[in-house]
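Shown below is the structure under consideration.
The complex appears here minus one protein chain, its other protein chains still in place.
Which chain is which? They are A and B, in the order written, and residues in each are numbered from 1.
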Amino acid sequence: MLEAFAQNLVYGVLIGALYGLAAVGLSLVFGVTKFLNVAHGEFLMVGGYASFWLFTLWQVDPFVSLPAAIVSLLVLGAVFYQALFSRMVKLTEGVKIQNTLLIGFGVSLILQNLALKLWTADTRSITTAYSGQVFNFLGIRFPLVRVASLLIALVLVIALQLFLRRTYTGKALRATVENWEAATLMGIDIHRVYLLSFVMGAALAGVAGALVGVGYSIEPGMGMSWTLKSLVVMVLGGLGSITGTFVGGIILGLTESATGFIALMAGGGLTYKEVVGLVLFLLVLVFRPEGLFGSKEG
Amino acid sequence: MNKRNLNWIVRIGLLVALVAVVAACASPTPEPTKVPPTAAPAPTKAPEPTKAPVATTAPTKAAEPTKAPAATSAPAPTTAAAKPAPAYIEVGASIPLTGKFGSLGQQVKPGYQYAVNDINAAGGIYVKEFDKKIPLRLTVYDDASDPTQAVSKMETLFADQKVVAYLGGASSDMHVATIPIAEKNKVPYLGVSFALNAIHQKGYKYLFSPFPKSPQQTVDTFAALNQLIPDASQRPLKVAIFAEKSDWGAEEEALWKENATKAGYTVVVDEQYAVGNLDFTAMILKAKAAGAETLLALPNQPSGEALIKGMVENGWTPKFSLIIRAPENVTWSTNLKKNGDYVTIFPGWNSAMKFPGVDQLNKAYQAEFKRDADLLTGPSYACVQILAKAIETAGTLDRDKIRDAIAASNTSTVVGNVTFNADGTGKVLDPLIQWQNGKLEVIWPLDHATAKIMYPAPAFDKR
Partner (left out) sequence: MNKIQITIIVILLAALLAFPQFITSESVLNLAVYVLLYVSIASSWNVLGGFAGQTNLGHAAFFGVGALVTRMLWFAGWNIFASMVIGALVAVVLALIIGVPAFRLRGVYFAIGTLALSQILLITVGNTFSTISSIPTEDLKVYSLVPRYYMFLGVALLTIVTAYVLLNSRFGLGITAVREEEDAAESLGVSALKYKMLAFGISAFFGGLTGGAFAFYHVGYYPQLTFGPEWTFDSMMMAYIGGVGTIVGPVIGAVFFVVLREFLALRFAEFHLIIFGVLFILVVLFLPDGFMGIWEKIRKRLLRRSK
């Protein structure tokens, strides 16, 4: 019983890491640019397909091909940024959110339906030779590919955090979050900063998509649910905190798995675990309107 | 903008709103004004069987006899001037080709298309009323998996294409919206890709579905098991049911429980999960702890693959698993590799079944998709076959007569011989199919089997 509970919590952390990783990308873009890119889930989907096709056509291991997924999303992100989102840079914040949301909606329709035409509506996933392998620790099973996914997510989040804190460009990015006008006065090229954060957000989505393809499955219509999840996690963690967002994802995953287990033991099945996660989210907002780790200004 | 004008606008607006509301209120029954009793015959589908020479006043839209490509087999005597035959027999479908049911819709559409092509290649359907063969014309709209858009497509098919029959979309979410429109418009409706029996219990008169439904599937589950595993001591008697929290899930769950007991099986775990669930760990561990030997589940994607992956990782392999829906996806086995094997499904059909017409269908499918016909394609193809036969039997394009002909039909199709029960469910074969080494094999009923059941399933890590 206790073992089963612990096992569930492990899965909660593992799926929560994916929520977190997906949300970190969205949060980075929104924090720096105030672009609400609702095509984020579709970027995730494209990353998943990049990894899937590399594996299917050339047997490239999905963890080895992650750089390729990153590069393809960097390119895709740059194309969409230059063609569409760059036109929104100078708008006031409200109009910016509004118009990027509209454009994001258009982009998500296009990507989703292009994927459907190119790769059919069928579900895809990646099963490697070592998929399904587990290692035991204290009687708990740790599935190899999921733990690897967790580690990759961790490395990326830490790397991002270091980049933002230690490098000049990273500091410029953070300065833009706080006050883009002042940042411009200090000689920061706002277009470059925006482009950089947009493509980095897309790349993070791409990695998350590839990991979803390994751990679960992908299909052209998957974007919407990941976008919604990412939005919730972004706000749960609190805007402006990369680590906070990632931890928020893990907390959401843990809540879902724990309530799932408890409800199942109580005879209620797994029907309400997502609801409990969302209720927890709303409670957090009631007591901490700026999210778990957000700053007061939002 | 001054106050006086403002008041004017408000008054006018409210007045009109009031009138509108009263109009809505006053007409729970169709408004008498709705269909103006114009003298000119409305351009409707069903030409009246009277011999009166209405040909001159007939709507021009339908009167294109010269364009009809059919080679008239028995030239009508010119003296008996019947009404001019329509150039086409219009049929139409609103199918979810995009959106969340896209993978189902994409299997259904080619079924309709190939059947229409094959019938038209033979000149069309002979309609006695016009004493000639008339080709079918199929109009397909994409409803983007949205039940509201589907309704609008159904009305367009009725009003603009004036279809004599509807063909259905895919998944019960969509059928539940489109079937009542067929009923309202009094147009026969043939649809597959939903096993929900509850739709058939609403008294719909125009609904026909040559597709196995939950009552049949749940009885056949244990009938097949008992027949395939004759040695009672070898049977997987302890059953775990993982039910999706939907009406179809609940229906199947209740019937499985009922029939399991009757057949001597014990349900040791019976749990529900919300649609779209990705983490089944808690349920899997419970089933494993209870020593369940049979898994009965009906997940859609992406839950289906998540379930299998969770079972692999948590080290639970039921001896027998019947998973309806997700494993019907053509990519099931390429995605999951060996872990996808041993799973059985009740898809309603398989391209390896030996019925007349299947080879031709597979050939057409091979040419376009490089594989044999998909699971839903056969039943979709059969819908058109049944319709064609019924039109020929009715000898007219009158929708009610076609409806009656379908109800009384007994048609040899690519899914076998099909007749209908009073509730519109088809008396159809319900083959149990198993993924074996990445291929779909029919394992039951035995006279259609292409392979023997692979049982019991070895543990995932021993494959």
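Just a few scattered comments:
FYI, a contact is a pair of C-beta atoms (placed from the backbone, for glycine too) under 8 Å apart; a residue touches a chain by one contact, two chains touch by 3 or more.
Remember, it's a predicted structure, so these values are computed and weren't measured experimentally.
Taking the complete complex into account, A:L239 is the one of A:V134, A:I188, A:L239 or A:L254 that touches the chain left out.
One of A:L109, A:I190 or A:I262 touches the chain omitted from the figure, and that residue is A:L109.
Although one chain is not displayed, its contacts with chain A can still be listed: residues 30, 36, 38, 84, 87, 91, 94-95, 97-99, 101-103, 105-110, 112-114, 116-117, 224, 228, 231-232, 234-235, 239, 271-272, 274-275, 278-279, 281-282, 285-286, 289-291, 298. For chain B, the residues touching the absent chain in the complete assembly are 1-2, 5-6, 8-10, 12-14, 16-21, 23-31, 33-36, 97-98, 140-144, 146-149, 151-153, 155-156, 158-160, 172-173, 176-177, 179-181, 183-185, 198-199, 202-205, 245-247, 249-250, 274-275.
Just so it is clear, only the chains that are shown with their structure count from here on.
Centroid to centroid, with C-alpha atoms defining each point, chain A and chain B lie 37 Å apart. Interface residues of chain A, counted against chain B in their complex, comprise 4, 7-8, 11-12, 15, 56, 112-113, 116, 120-127, 131-132, 134, 141, 143, 146, 215-222, 225, 256-257, 260-261, 264, 269-274.
Chain B contributes residues 98-100, 102-103, 105-106, 245, 271-274, 276-283, 285-286, 289, 301-302, 304-306, 309-310, 312-315, 326, 329-331, 334-337, 339, 460-461 to its touches with chain A in the complex.
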